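A protein chain is absent from this complex, but the other protein chains hold their places.
Here the chain labels run A and B in written order, and each chain numbers its own residues starting at 1.
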Amino acid sequence: MRINAVEKKYNHQEVLKGIDLMVTSGERIVVMGPSGSGKTTLLRLIAGLERPDSGEIHMFDKIVSQPGKVMSPYKRQIGMVFQNATLWPFMSVEKNILFPMHKNEIKTQQNHIGALLDHLDIRRLLHTRPSDLSGGEAKRVAIARALVSNPKILLLDEPLTHLDRHSKEKITEAIDAFIIKNKSTLIYVTHDESEAKQLANSKYIIEDGFLIHENDI
Amino acid sequence: MVIRILRIIIIGIILTGVLSGCIGKRQEEVVIYTSVDQIFAEDILKDFENKTGIKTKTVFDVEATKTVGLANRIISEKNMPQADVYWSGEFVMTILLAKDGLLEPYASPSANDIPSIYKDTQNLWTGYAGRARIILVNKNLVAPKDYPNSIYDFLDSNRDPNMMAIAQPMFGTTMTHAAALYAYLGEDEGRTFFEKLKERGVKVVDGNSVVRDMVVSGQVAFGLTDTDDACIAVKKGDPVEIIIPDQDEMGALVIPNTVALIKDGPNPQAGRKLIDFLLEKDMEKTLIEAGWSHIPVRQIDITPTCMSTDEVYPMQISFEEMFNYRDKVNQDMTTIFVK
Partner (left out) sequence: MMSVRQFGLLYKTLIYAFMTGMIVMLIAFLATSVIWTVKRKWFNKYIKPLFLTSISMVFVPAYIHALAWMDLLNAIGIRGQVASILVMVMSLLPLGIMMSLFGLILAEDSMVEMGQLYTKDKCVLIKIIFPMAKPALVVGFAMSFVWTIQDYSIPSLFFVNTYALEIFSKYSSTNQPILPFIISLPMMLITLFILWVFIRRNKTIFSGLRKGLAKRAMPLSLPIWMVFLQFIALSFVMVQIIVPVLSLTVKVQTLDNLWTSLYLAYDEVVFTIILGVMTATVSVILATLLVSKVMRMDKNIKTIIGMLLLLPLAIPAPTVGIGLNFVFGRASMSFIYGTLWMPVFANIIRFLSFACMVMMAQHMRLDQSMLESAKIFQKNRFHGFYKVYVPMLSPGFLASFFLVFILTIGELSATLIVVPAGTSTITMRIYNYLHYGSSHLVAGLCLIILSIAIITGFFLIHLLAKSEV
């Protein structure tokens, strides 16, 4: 994936002033920066939930975002976890997780799904409603939903904040295993330096609207 | 669950839409728009179906639209008329349709014995079975010696204006009545009459049936209304008396029903048959006996059910003349009464 000179304004205020980034498959990067610096906006631009004011985003040698044209998010082969779990309250946990998959995929990918459920320790929750989950459980379900369809790019927005140790460990392990197996790209936003070290292998900082490569971890 | 129900509803709608387009004409039919009350017209039209085998499709007007609803419908359907026959409880809207060129001349053989003053000169419409404008009195509140006998009793300073009612004179038969007074008394005097009504504080209510209801309930002692409204109260046995006003000189306003054939209607032949049926002498008798109309326009033997119809002296004003005053009257009445 390649980002070229992407800019984004909100209410005449420039949040991102020219972002350039190139990531290859299997690469894991963490984006850090103070609150309001535009980290989440960057993820949303990559996901296709926002339209850039200028610049381009390429994925797999295709332009997916430019000011006049944005490819729909679901066509980008991405998985994403928001700050909140954002599970749909009217679907069971199982339906939430399997939502991105086609029926025949569900049949053929039984092993993958089973492994994911075990890795995240959520098999026993399949028939519960999201409103009955704890915060950590809800986050693990959200991670499962993001990983189930084998996305090529994984976007995580502070997925480990406010979680108990058990959940943190489970999630880190699952993501780690997933990336190694699928050679997916991970783009990860957080405040927490130690979290960053656990998952990423290079670190970027957004400062004053620019993305700066700080070091390899 | 919600989605499943939505799905069923949507399929239902598509089916209804498709089916309603598929059902073709199997039977000869005639479309009639009428402001004659459903309760009377329904039985009459059923009789027509039984007698001729022609199916009637009806749209009934309602009082809330002051009988202009269907006339407006006919005007709006000018490009592609859907109705064959217009059967109205009055004449103003019929003349309007005639003037707009929306009616087809037809001299029904059933109308041969109807006097020519009740027919359009070009046979665009035919009138019969009249209603009269009368004063309805509450017998418990007014002694027989004090019964009003003229519309000028509404201006009598010895009577309490709070105990009298008329319907809003911008609409319906009350407006026609105002137009008749303009024509009979002259514009200035006609206007003055209504200005005085307003000045005195006579109650102005929403429709002739409300006038009747208020007389019946004793909220007013008497009010100006139509015979059809009044007769409903008489038949129910309410304590009321019908007075036909101004029989010495001016006369009472008689408003006929009118029947007309719509120009370029979809079933002209069936339409003519229906008109013949509606204008028959027997039908006029039926309408009067049922209580919709009260004053025949030709010699008919009737046992009166509500009021004696023998000696009604009608106002001598042509329908055309009244029609011509309607814009002026509407404007004046709005200015006087809507404040």
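Simple rule for what comes next: a contact is a pair of C-beta atoms (placed from the backbone, for glycine too) under 8 Å apart; a residue touches a chain by one contact, two chains touch by 3 or more.
All values reported here derive from a predicted model rather than from experimental measurement.
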item	value
Absent-chain contact - pick from B:T52, B:N123, B:S150 or B:Q219	B:Q219
Residue touching the undisplayed chain, where the options are B:Q82, B:S150, B:T286 or B:N324	B:Q82
Of A:S131, A:S194 or A:N215, the one touching the omitted chain in the full complex	A:S131
In subunit B, positions touching the absent partner	1-3, 5-6, 9-10, 12-13, 16-17, 20-21, 31-33, 37-39, 56-66, 68-73, 75-80, 82-83, 96, 168, 170-171, 175, 203-206, 209-210, 212-213, 216-217, 219, 229, 232, 326-327, 330-331, 333-335, 337-339
Chain not shown, touching residues in subunit A	44, 47-49, 72-74, 78-80, 82, 84, 86, 88-91, 99-102, 129-131, 145, 149
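As a working rule, only the chains that are shown with their structure count from here on.
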item	value
Distance between chain centroids, defined by C-alpha means - subunit A, subunit B (Å)	74
